[in-house]
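Missing here is one protein chain; the remaining ones are kept as they sit in the complex.
Showing chain A:
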Amino acid sequence: MPHSVTPEPTPGGDSSRTISQATMDPESPDIPMADAPSPAEAETTKVNLEELFNDEDSDAEFGSSAPLIKSEEEPSQPEPIKITSKSTYSDPEIMRAFYQRLFPFRYLFQWLNHSAVPSNDFAHREFAFTLPNDAYLRYQSFPTADMLRRQCIQMLPSRFEIGPVYSTNPRDRKTLRKASAFRPLAKELVFDIDMTDYDDIRTCCTGASICHKCWAFITMAIKVVDVALREDFGFKHIMWVYSGRRGAHAWVCDKRAREMDDAKRRAIAGYLELLKGGDQGGKRVNVRRPLHPHLDRSLNILKEHFQSTILAEQDPWAEDKSAHLLNLLPDPTLRSALQKKWDSSPSRPSASKWSDIDNVAKSGALSKTSRDLLEAKQDIVLEYTYPRLDAEVSKKLNHLLKSPFVVHPGTGRVCVPIDTRKVEQFDPLGVPTVTQLLTEIDEWEDDESEKKVQDWEKTSLKPYVDYFRGFVAGLLKEEKEKSGIKREREENGEAMEF
(Lines give C-alpha, C1' and ligand atoms only; values in the text may rest on other atoms or scores of the structure.)
Protein backbone atom coordinates (compact mmCIF):
# COMPACT_ATOMS: atom_id res chain seq x y z
CA MET A 1 0.00 0.00 0.00
CA PRO A 2 1.13 3.55 -0.53
CA HIS A 3 3.34 4.85 2.17
CA SER A 4 1.50 8.06 2.64
CA VAL A 5 -1.79 6.63 3.87
CA THR A 6 -0.32 4.59 6.68
CA PRO A 7 -1.70 5.96 9.90
CA GLU A 8 1.02 7.24 12.06
CA PRO A 9 1.35 5.72 15.50
CA THR A 10 -0.01 8.14 18.01
CA PRO A 11 0.23 8.38 21.77
CA GLY A 12 -3.48 7.63 21.77
CA GLY A 13 -2.45 4.02 21.45
CA ASP A 14 -3.96 3.66 18.07
CA SER A 15 -0.99 2.08 16.41
CA SER A 16 -1.86 -1.32 17.75
CA ARG A 17 -5.30 -1.48 16.24
CA THR A 18 -5.42 -4.30 13.78
CA ILE A 19 -8.00 -5.65 11.48
CA SER A 20 -8.62 -8.70 13.61
CA GLN A 21 -9.39 -6.55 16.57
CA ALA A 22 -11.79 -4.60 14.48
CA THR A 23 -13.72 -7.60 13.23
CA MET A 24 -14.46 -8.82 16.70
CA ASP A 25 -16.06 -5.61 17.68
CA PRO A 26 -19.75 -5.13 16.90
CA GLU A 27 -19.13 -1.49 16.19
CA SER A 28 -16.38 -2.23 13.79
CA PRO A 29 -16.59 -1.03 10.25
CA ASP A 30 -17.81 -3.48 7.72
CA ILE A 31 -16.12 -2.67 4.55
CA PRO A 32 -16.59 -5.50 2.08
CA MET A 33 -13.39 -7.04 0.86
CA ALA A 34 -13.69 -5.74 -2.67
CA ASP A 35 -13.85 -2.20 -1.43
CA ALA A 36 -11.23 -2.53 1.22
CA PRO A 37 -7.87 -1.69 -0.22
CA SER A 38 -6.01 -1.83 3.04
CA PRO A 39 -6.43 -2.47 6.72
CA ALA A 40 -5.55 1.13 7.38
CA GLU A 41 -8.78 2.17 5.81
CA ALA A 42 -10.89 -0.41 7.51
CA GLU A 43 -11.90 2.30 9.93
CA THR A 44 -13.53 4.25 7.23
CA THR A 45 -17.11 3.21 6.99
CA LYS A 46 -18.57 3.72 10.41
CA VAL A 47 -21.02 6.17 9.02
CA ASN A 48 -24.52 6.66 10.09
CA LEU A 49 -26.89 6.19 7.23
CA GLU A 50 -28.79 9.37 7.78
CA GLU A 51 -25.60 11.36 7.77
CA LEU A 52 -24.57 9.76 4.55
CA PHE A 53 -27.81 10.62 2.90
CA ASN A 54 -27.58 14.00 4.46
CA ASP A 55 -24.28 15.09 3.23
CA GLU A 56 -23.94 13.89 -0.18
CA ASP A 57 -26.31 16.09 -2.05
CA SER A 58 -24.74 19.30 -0.94
CA ASP A 59 -21.27 17.96 -1.27
CA ALA A 60 -21.49 15.78 -4.32
CA GLU A 61 -19.03 17.97 -5.98
CA PHE A 62 -15.75 16.14 -5.82
CA GLY A 63 -13.77 15.75 -8.95
CA SER A 64 -14.72 12.60 -10.74
CA SER A 65 -11.37 10.88 -10.55
CA ALA A 66 -9.58 10.55 -7.29
CA PRO A 67 -5.89 11.18 -7.71
CA LEU A 68 -3.45 8.41 -7.08
CA ILE A 69 -1.06 8.90 -4.29
CA LYS A 70 2.56 8.80 -5.18
CA SER A 71 4.61 6.83 -2.82
CA GLU A 72 7.49 9.19 -2.50
CA GLU A 73 8.98 9.99 0.82
CA GLU A 74 7.84 13.15 2.47
CA PRO A 75 10.61 15.72 2.09
CA SER A 76 12.02 16.67 5.43
CA GLN A 77 12.42 20.28 4.42
CA PRO A 78 9.63 22.06 2.65
CA GLU A 79 10.81 22.61 -0.86
CA PRO A 80 9.57 25.19 -3.29
CA ILE A 81 6.48 23.91 -4.98
CA LYS A 82 6.45 23.93 -8.72
CA ILE A 83 3.07 25.15 -9.76
CA THR A 84 2.46 24.56 -13.40
CA SER A 85 -0.60 25.19 -15.46
CA LYS A 86 -1.30 21.49 -15.10
CA SER A 87 -1.31 21.45 -11.31
CA THR A 88 -4.70 20.66 -9.85
CA TYR A 89 -5.98 21.31 -6.37
CA SER A 90 -5.92 17.73 -5.29
CA ASP A 91 -2.42 16.82 -6.45
CA PRO A 92 -0.73 15.16 -3.49
CA GLU A 93 2.20 17.59 -3.56
CA ILE A 94 -0.16 20.52 -3.54
CA MET A 95 -2.13 19.20 -0.60
CA ARG A 96 1.01 18.26 1.26
CA ALA A 97 2.47 21.73 0.81
CA PHE A 98 -0.84 23.22 1.87
CA TYR A 99 -0.92 21.33 5.15
CA GLN A 100 2.77 21.84 5.74
CA ARG A 101 3.00 25.51 5.00
CA LEU A 102 -0.37 27.19 5.04
CA PHE A 103 -3.00 25.54 7.21
CA PRO A 104 -3.27 27.45 10.53
CA PHE A 105 -3.17 24.42 12.82
CA ARG A 106 -2.04 26.47 15.80
CA TYR A 107 -5.08 28.74 15.79
CA LEU A 108 -7.42 25.90 14.94
CA PHE A 109 -6.11 24.15 18.03
CA GLN A 110 -6.61 27.17 20.26
CA TRP A 111 -10.05 27.71 18.85
CA LEU A 112 -11.23 24.22 19.71
CA ASN A 113 -9.22 23.88 22.89
CA HIS A 114 -10.37 27.14 24.48
CA SER A 115 -7.02 27.60 26.14
CA ALA A 116 -3.33 27.49 25.27
CA VAL A 117 -2.69 24.41 27.40
CA PRO A 118 -3.88 21.16 25.77
CA SER A 119 -7.12 19.94 27.32
CA ASN A 120 -9.86 17.42 26.63
CA ASP A 121 -11.82 20.04 24.74
CA PHE A 122 -9.33 19.36 21.96
CA ALA A 123 -8.10 15.86 22.78
CA HIS A 124 -11.60 14.34 22.92
CA ARG A 125 -12.83 16.16 19.85
CA GLU A 126 -13.80 14.05 16.86
CA PHE A 127 -12.24 14.76 13.48
CA ALA A 128 -13.35 12.94 10.35
CA PHE A 129 -11.06 12.72 7.34
CA THR A 130 -12.04 12.36 3.72
CA LEU A 131 -9.08 10.68 2.09
CA PRO A 132 -7.98 11.19 -1.51
CA ASN A 133 -9.67 7.91 -2.51
CA ASP A 134 -12.92 9.22 -0.99
CA ALA A 135 -12.74 6.86 1.98
CA TYR A 136 -14.19 8.45 5.10
CA LEU A 137 -12.33 8.07 8.35
CA ARG A 138 -14.31 8.87 11.48
CA TYR A 139 -13.48 9.16 15.18
CA GLN A 140 -9.99 10.58 14.75
CA SER A 141 -8.66 12.60 17.66
CA PHE A 142 -5.40 14.30 18.55
CA PRO A 143 -3.76 15.38 21.77
CA THR A 144 -2.09 18.41 20.17
CA ALA A 145 -2.16 20.61 17.12
CA ASP A 146 1.06 19.04 15.93
CA MET A 147 -0.38 15.52 15.94
CA LEU A 148 -3.29 16.70 13.84
CA ARG A 149 -0.88 18.39 11.47
CA ARG A 150 1.26 15.30 11.14
CA GLN A 151 -1.68 13.07 10.29
CA CYS A 152 -2.88 15.60 7.71
CA ILE A 153 0.53 15.68 6.06
CA GLN A 154 0.64 11.90 5.99
CA MET A 155 -2.86 11.14 4.82
CA LEU A 156 -3.43 14.27 2.74
CA PRO A 157 -7.18 14.39 3.36
CA SER A 158 -9.06 16.26 0.66
CA ARG A 159 -10.91 17.82 3.57
CA PHE A 160 -11.73 17.10 7.20
CA GLU A 161 -14.72 17.69 9.39
CA ILE A 162 -15.12 18.63 13.01
CA GLY A 163 -17.52 16.84 15.34
CA PRO A 164 -18.32 17.06 19.03
CA VAL A 165 -16.20 16.75 22.13
CA TYR A 166 -16.90 13.33 23.62
CA SER A 167 -16.90 12.13 27.19
CA THR A 168 -13.86 9.98 26.43
CA ASN A 169 -11.23 9.93 23.74
CA PRO A 170 -13.00 8.95 20.49
CA ARG A 171 -10.15 6.60 19.62
CA ASP A 172 -10.80 4.65 22.82
CA ARG A 173 -14.50 4.27 22.28
CA LYS A 174 -14.27 0.56 21.45
CA THR A 175 -12.36 -0.36 24.53
CA LEU A 176 -15.01 0.99 26.87
CA ARG A 177 -17.03 -1.59 28.72
CA LYS A 178 -20.22 0.38 28.40
CA ALA A 179 -21.32 2.06 25.22
CA SER A 180 -23.04 4.77 27.25
CA ALA A 181 -19.70 5.94 28.58
CA PHE A 182 -18.99 7.34 25.14
CA ARG A 183 -21.29 10.32 24.75
CA PRO A 184 -21.05 13.59 22.86
CA LEU A 185 -20.82 16.42 25.37
CA ALA A 186 -20.38 19.65 23.50
CA LYS A 187 -20.08 21.19 20.10
CA GLU A 188 -20.44 24.63 18.61
CA LEU A 189 -23.92 25.45 17.38
CA VAL A 190 -23.57 25.34 13.61
CA PHE A 191 -25.53 26.58 10.61
CA ASP A 192 -25.32 25.65 6.97
CA ILE A 193 -26.64 27.88 4.23
CA ASP A 194 -26.34 26.42 0.76
CA MET A 195 -27.32 27.94 -2.55
CA THR A 196 -29.11 24.75 -3.66
CA ASP A 197 -31.96 25.74 -1.38
CA TYR A 198 -32.41 28.87 -3.46
CA ASP A 199 -32.54 27.11 -6.81
CA ASP A 200 -36.26 27.70 -7.27
CA ILE A 201 -35.83 31.48 -7.01
CA ARG A 202 -32.43 32.23 -8.44
CA THR A 203 -32.34 32.94 -12.14
CA CYS A 204 -28.70 33.90 -12.72
CA CYS A 205 -27.02 30.51 -12.23
CA THR A 206 -27.88 26.88 -11.71
CA GLY A 207 -26.33 23.93 -9.94
CA ALA A 208 -22.90 24.34 -8.47
CA SER A 209 -22.07 27.66 -10.02
CA ILE A 210 -22.45 31.04 -8.34
CA CYS A 211 -21.92 34.65 -9.28
CA HIS A 212 -21.98 37.92 -7.38
CA LYS A 213 -25.69 38.29 -7.99
CA CYS A 214 -26.72 35.13 -6.25
CA TRP A 215 -24.08 35.39 -3.54
CA ALA A 216 -26.29 38.22 -2.28
CA PHE A 217 -28.69 35.54 -1.01
CA ILE A 218 -25.98 34.27 1.29
CA THR A 219 -25.08 37.80 2.38
CA MET A 220 -28.69 38.50 3.35
CA ALA A 221 -28.92 35.22 5.22
CA ILE A 222 -25.76 35.95 7.19
CA LYS A 223 -27.03 39.39 8.20
CA VAL A 224 -30.38 38.13 9.43
CA VAL A 225 -29.12 35.09 11.29
CA ASP A 226 -26.11 36.82 12.80
CA VAL A 227 -28.08 39.66 14.35
CA ALA A 228 -30.66 37.24 15.77
CA LEU A 229 -27.99 35.08 17.37
CA ARG A 230 -26.39 38.12 18.95
CA GLU A 231 -29.32 40.25 20.01
CA ASP A 232 -31.91 37.59 20.78
CA PHE A 233 -29.82 34.72 22.10
CA GLY A 234 -26.97 36.81 23.44
CA PHE A 235 -24.20 34.88 21.68
CA LYS A 236 -20.96 36.78 21.08
CA HIS A 237 -18.48 34.45 19.44
CA ILE A 238 -19.93 33.74 16.04
CA MET A 239 -17.71 32.88 13.09
CA TRP A 240 -18.98 32.67 9.53
CA VAL A 241 -16.99 30.60 7.08
CA TYR A 242 -17.18 30.40 3.29
CA SER A 243 -17.91 26.79 2.40
CA GLY A 244 -15.58 26.91 -0.61
CA ARG A 245 -18.18 26.95 -3.34
CA ARG A 246 -21.73 28.15 -2.96
CA GLY A 247 -22.58 28.59 0.69
CA ALA A 248 -21.54 29.55 4.17
CA HIS A 249 -21.32 27.92 7.58
CA ALA A 250 -21.67 29.54 10.98
CA TRP A 251 -19.93 28.37 14.12
CA VAL A 252 -21.39 29.74 17.35
CA CYS A 253 -18.63 29.15 19.86
CA ASP A 254 -19.93 30.60 23.15
CA LYS A 255 -19.74 28.08 25.95
CA ARG A 256 -23.47 28.41 26.48
CA ALA A 257 -24.02 27.41 22.84
CA ARG A 258 -21.54 24.56 22.88
CA GLU A 259 -23.24 22.88 25.79
CA MET A 260 -26.76 22.86 24.37
CA ASP A 261 -28.57 19.54 23.96
CA ASP A 262 -30.53 18.64 20.83
CA ALA A 263 -33.81 20.08 22.11
CA LYS A 264 -32.24 23.50 22.52
CA ARG A 265 -30.55 23.34 19.14
CA ARG A 266 -33.90 22.39 17.64
CA ALA A 267 -35.49 25.36 19.39
CA ILE A 268 -33.04 27.81 17.84
CA ALA A 269 -33.37 26.21 14.41
CA GLY A 270 -37.15 26.44 14.69
CA TYR A 271 -37.01 30.05 15.86
CA LEU A 272 -34.96 30.98 12.80
CA GLU A 273 -36.80 28.80 10.30
CA LEU A 274 -39.57 30.43 8.33
CA LEU A 275 -40.16 28.79 4.95
CA LYS A 276 -42.31 25.71 5.13
CA GLY A 277 -43.18 23.10 2.56
CA GLY A 278 -41.45 21.69 -0.48
CA ASP A 279 -41.90 22.62 -4.11
CA GLN A 280 -45.48 21.43 -4.05
CA GLY A 281 -46.29 23.46 -0.98
CA GLY A 282 -47.62 26.61 -2.68
CA LYS A 283 -47.29 29.72 -0.56
CA ARG A 284 -44.42 29.05 1.76
CA VAL A 285 -44.60 31.95 4.15
CA ASN A 286 -47.67 32.29 6.33
CA VAL A 287 -46.76 34.28 9.38
CA ARG A 288 -49.12 35.63 11.95
CA ARG A 289 -49.53 39.29 12.67
CA PRO A 290 -48.31 41.30 14.43
CA LEU A 291 -44.93 40.07 13.26
CA HIS A 292 -42.69 38.62 15.92
CA PRO A 293 -39.93 41.18 16.65
CA HIS A 294 -37.33 38.90 15.07
CA LEU A 295 -39.31 38.76 11.82
CA ASP A 296 -40.04 42.46 11.93
CA ARG A 297 -36.34 43.22 12.24
CA SER A 298 -35.50 40.69 9.50
CA LEU A 299 -38.04 42.26 7.17
CA ASN A 300 -36.45 45.66 7.71
CA ILE A 301 -33.04 44.27 6.83
CA LEU A 302 -34.34 42.37 3.83
CA LYS A 303 -36.53 45.07 2.27
CA GLU A 304 -33.61 46.81 0.57
CA HIS A 305 -32.19 43.54 -0.71
CA PHE A 306 -35.56 42.74 -2.16
CA GLN A 307 -35.40 45.88 -4.30
CA SER A 308 -31.84 45.38 -5.49
CA THR A 309 -31.13 41.67 -5.43
CA ILE A 310 -34.54 40.26 -6.20
CA LEU A 311 -36.39 42.77 -8.34
CA ALA A 312 -33.48 44.27 -10.23
CA GLU A 313 -30.97 41.43 -10.46
CA GLN A 314 -32.86 38.15 -10.27
CA ASP A 315 -35.95 39.44 -12.07
CA PRO A 316 -37.92 36.38 -10.99
CA TRP A 317 -41.24 37.14 -12.63
CA ALA A 318 -40.08 37.98 -16.12
CA GLU A 319 -42.28 36.94 -19.05
CA ASP A 320 -44.63 34.09 -18.17
CA LYS A 321 -43.04 33.47 -14.77
CA SER A 322 -45.40 36.00 -13.25
CA ALA A 323 -47.90 33.18 -12.58
CA HIS A 324 -46.13 32.37 -9.35
CA LEU A 325 -46.39 35.97 -8.18
CA LEU A 326 -50.10 35.97 -8.95
CA ASN A 327 -50.51 32.76 -6.95
CA LEU A 328 -49.09 34.45 -3.91
CA LEU A 329 -51.63 37.27 -3.97
CA PRO A 330 -54.77 36.54 -1.96
CA ASP A 331 -57.14 38.83 -3.81
CA PRO A 332 -58.95 37.33 -6.85
CA THR A 333 -60.09 40.69 -8.21
CA LEU A 334 -56.59 42.07 -8.08
CA ARG A 335 -55.18 38.91 -9.57
CA SER A 336 -57.34 39.00 -12.65
CA ALA A 337 -56.73 42.72 -13.18
CA LEU A 338 -52.98 42.14 -13.01
CA GLN A 339 -53.18 39.09 -15.21
CA LYS A 340 -54.87 41.16 -17.86
CA LYS A 341 -52.32 43.91 -17.65
CA TRP A 342 -49.34 41.54 -17.84
CA ASP A 343 -50.82 39.47 -20.63
CA SER A 344 -50.83 42.56 -22.78
CA SER A 345 -47.23 43.49 -21.92
CA PRO A 346 -45.45 40.32 -20.83
CA SER A 347 -41.98 41.80 -21.11
CA ARG A 348 -42.45 44.13 -18.15
CA PRO A 349 -39.57 43.61 -15.73
CA SER A 350 -40.27 42.27 -12.24
CA ALA A 351 -39.75 45.67 -10.63
CA SER A 352 -42.56 47.12 -12.71
CA LYS A 353 -44.81 44.18 -12.02
CA TRP A 354 -44.17 44.61 -8.32
CA SER A 355 -45.20 48.27 -8.42
CA ASP A 356 -48.16 47.38 -10.65
CA ILE A 357 -49.63 45.55 -7.68
CA ASP A 358 -50.12 48.74 -5.65
CA ASN A 359 -51.09 50.85 -8.63
CA VAL A 360 -53.72 48.44 -9.87
CA ALA A 361 -55.01 48.01 -6.33
CA LYS A 362 -55.31 51.77 -5.91
CA SER A 363 -57.27 52.04 -9.11
CA GLY A 364 -59.98 50.02 -7.43
CA ALA A 365 -59.27 46.39 -8.30
CA LEU A 366 -59.09 45.24 -4.71
CA SER A 367 -61.74 43.16 -2.96
CA LYS A 368 -59.83 42.65 0.27
CA THR A 369 -58.42 45.29 2.59
CA SER A 370 -55.23 47.15 1.86
CA ARG A 371 -53.89 45.68 5.09
CA ASP A 372 -54.34 42.14 3.67
CA LEU A 373 -52.47 43.20 0.58
CA LEU A 374 -49.64 44.75 2.56
CA GLU A 375 -49.25 41.57 4.59
CA ALA A 376 -49.30 39.39 1.49
CA LYS A 377 -46.58 41.57 -0.01
CA GLN A 378 -44.52 41.27 3.15
CA ASP A 379 -44.88 37.50 2.97
CA ILE A 380 -43.64 37.58 -0.62
CA VAL A 381 -40.62 39.66 0.35
CA LEU A 382 -39.83 37.12 3.04
CA GLU A 383 -40.34 34.16 0.73
CA TYR A 384 -37.77 35.58 -1.68
CA THR A 385 -35.23 36.86 0.79
CA TYR A 386 -35.50 35.16 4.18
CA PRO A 387 -32.62 32.78 4.99
CA ARG A 388 -33.08 29.20 3.89
CA LEU A 389 -31.22 27.14 6.42
CA ASP A 390 -30.44 23.48 6.21
CA ALA A 391 -31.95 23.15 9.66
CA GLU A 392 -31.06 19.49 10.17
CA VAL A 393 -27.40 20.44 10.45
CA SER A 394 -28.14 22.74 13.37
CA LYS A 395 -30.41 20.43 15.31
CA LYS A 396 -27.92 17.74 16.23
CA LEU A 397 -25.16 18.01 18.78
CA ASN A 398 -23.20 15.29 17.03
CA HIS A 399 -23.43 16.57 13.48
CA LEU A 400 -20.07 16.98 11.79
CA LEU A 401 -19.21 20.07 9.79
CA LYS A 402 -16.32 20.80 7.45
CA SER A 403 -13.45 22.56 9.18
CA PRO A 404 -12.60 26.16 8.36
CA PHE A 405 -9.49 26.63 6.20
CA VAL A 406 -9.66 23.30 4.40
CA VAL A 407 -9.57 23.35 0.62
CA HIS A 408 -12.76 22.76 -1.31
CA PRO A 409 -11.89 19.85 -3.60
CA GLY A 410 -14.03 21.10 -6.45
CA THR A 411 -12.93 24.72 -6.60
CA GLY A 412 -9.57 24.65 -4.86
CA ARG A 413 -10.67 27.62 -2.78
CA VAL A 414 -9.83 27.77 0.89
CA CYS A 415 -12.80 27.83 3.28
CA VAL A 416 -11.94 31.19 4.79
CA PRO A 417 -13.78 33.07 7.54
CA ILE A 418 -16.09 35.89 6.52
CA ASP A 419 -15.72 39.12 8.44
CA THR A 420 -19.32 40.01 9.28
CA ARG A 421 -18.42 43.64 9.81
CA LYS A 422 -17.67 43.77 6.10
CA VAL A 423 -20.01 41.04 4.94
CA GLU A 424 -21.17 43.02 1.90
CA GLN A 425 -17.62 43.21 0.60
CA PHE A 426 -16.92 39.51 0.83
CA ASP A 427 -16.22 38.16 -2.64
CA PRO A 428 -16.43 34.36 -2.90
CA LEU A 429 -14.91 34.47 -6.37
CA GLY A 430 -11.92 36.38 -5.03
CA VAL A 431 -11.11 33.85 -2.32
CA PRO A 432 -7.64 32.47 -3.03
CA THR A 433 -7.20 28.94 -4.31
CA VAL A 434 -4.59 26.66 -2.90
CA THR A 435 -2.48 26.76 -6.06
CA GLN A 436 -2.57 30.53 -6.12
CA LEU A 437 -1.41 30.67 -2.49
CA LEU A 438 1.51 28.36 -3.14
CA THR A 439 2.55 30.49 -6.09
CA GLU A 440 2.43 33.53 -3.83
CA ILE A 441 4.85 31.89 -1.39
CA ASP A 442 7.27 31.27 -4.25
CA GLU A 443 6.98 34.82 -5.43
CA TRP A 444 7.52 36.30 -2.00
CA GLU A 445 10.54 38.53 -1.78
CA ASP A 446 12.27 38.62 1.52
CA ASP A 447 12.69 42.12 2.89
CA GLU A 448 15.66 40.83 4.89
CA SER A 449 14.27 42.00 8.19
CA GLU A 450 15.09 40.07 11.35
CA LYS A 451 11.59 38.78 11.85
CA LYS A 452 10.82 35.27 10.72
CA VAL A 453 7.91 35.39 8.34
CA GLN A 454 5.45 32.48 8.35
CA ASP A 455 4.53 31.12 4.95
CA TRP A 456 0.89 32.09 5.28
CA GLU A 457 1.93 35.67 5.97
CA LYS A 458 3.46 35.80 2.51
CA THR A 459 0.13 35.13 0.85
CA SER A 460 -3.35 36.53 0.42
CA LEU A 461 -4.47 34.07 3.10
CA LYS A 462 -2.99 36.47 5.66
CA PRO A 463 -6.04 38.69 6.27
CA TYR A 464 -8.19 35.62 6.84
CA VAL A 465 -5.76 34.01 9.26
CA ASP A 466 -5.40 37.35 11.04
CA TYR A 467 -9.15 37.57 11.39
CA PHE A 468 -9.34 34.02 12.70
CA ARG A 469 -6.56 34.72 15.17
CA GLY A 470 -8.41 37.75 16.49
CA PHE A 471 -11.61 35.76 16.77
CA VAL A 472 -9.91 32.97 18.68
CA ALA A 473 -8.20 35.46 20.98
CA GLY A 474 -11.56 37.00 21.87
CA LEU A 475 -12.99 33.59 22.66
CA LEU A 476 -10.02 32.55 24.77
CA LYS A 477 -10.11 35.78 26.71
CA GLU A 478 -13.69 35.22 27.75
CA GLU A 479 -13.11 31.55 28.62
CA LYS A 480 -10.21 32.60 30.79
CA GLU A 481 -12.21 35.27 32.59
CA LYS A 482 -15.04 32.86 33.22
CA SER A 483 -12.83 30.13 34.58
CA GLY A 484 -11.08 32.76 36.66
CA ILE A 485 -14.35 33.68 38.31
CA LYS A 486 -15.12 30.05 38.87
CA ARG A 487 -11.78 29.39 40.48
CA GLU A 488 -12.14 32.40 42.72
CA ARG A 489 -15.51 31.20 43.89
CA GLU A 490 -14.20 27.77 44.62
CA GLU A 491 -11.34 29.21 46.56
CA ASN A 492 -13.80 31.24 48.57
CA GLY A 493 -15.44 27.99 49.52
CA GLU A 494 -18.53 28.35 47.39
CA ALA A 495 -18.72 24.85 46.11
CA MET A 496 -20.24 24.71 42.68
CA GLU A 497 -21.97 21.42 42.70
CA PHE A 498 -24.23 21.86 39.76
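By definition in this document, a contact is a pair of C-beta atoms (placed from the backbone, for glycine too) under 8 Å apart; a residue touches a chain by one contact, two chains touch by 3 or more; residues count from 1.
As a convention for this text, contacts and distances are computed from a predicted model.
The chain not displayed here is annotated in its UniProt record as "DNA primase large subunit", chosen from "DNA-directed RNA polymerase III subunit RPC3", "Centrosomal protein of 19 kDa", "DNA primase large subunit" or "D-2-hydroxyglutarate dehydrogenase". Of the candidate positions A:Asp146, A:Glu231 or A:Glu304, contact with the hidden chain is made by A:Glu231.
Set against the missing chain, the residues A:Ala186, A:Ala391 or A:Leu476 yield one that touches it, A:Ala391. If you put the hidden chain back, the residue from A:Asp146, A:Asp199, A:Asp320 or A:Asp343 that touches it is A:Asp199. Against the chain not displayed here, chain A makes contact via residues 26-32, 35, 45-50, 52-54, 56-57, 60, 62, 64-65, 134, 178, 180, 196-200, 231-235, 256, 260, 263-264, 266-271, 275-283, 288, 290-296, 388, 390-392, 497-498.
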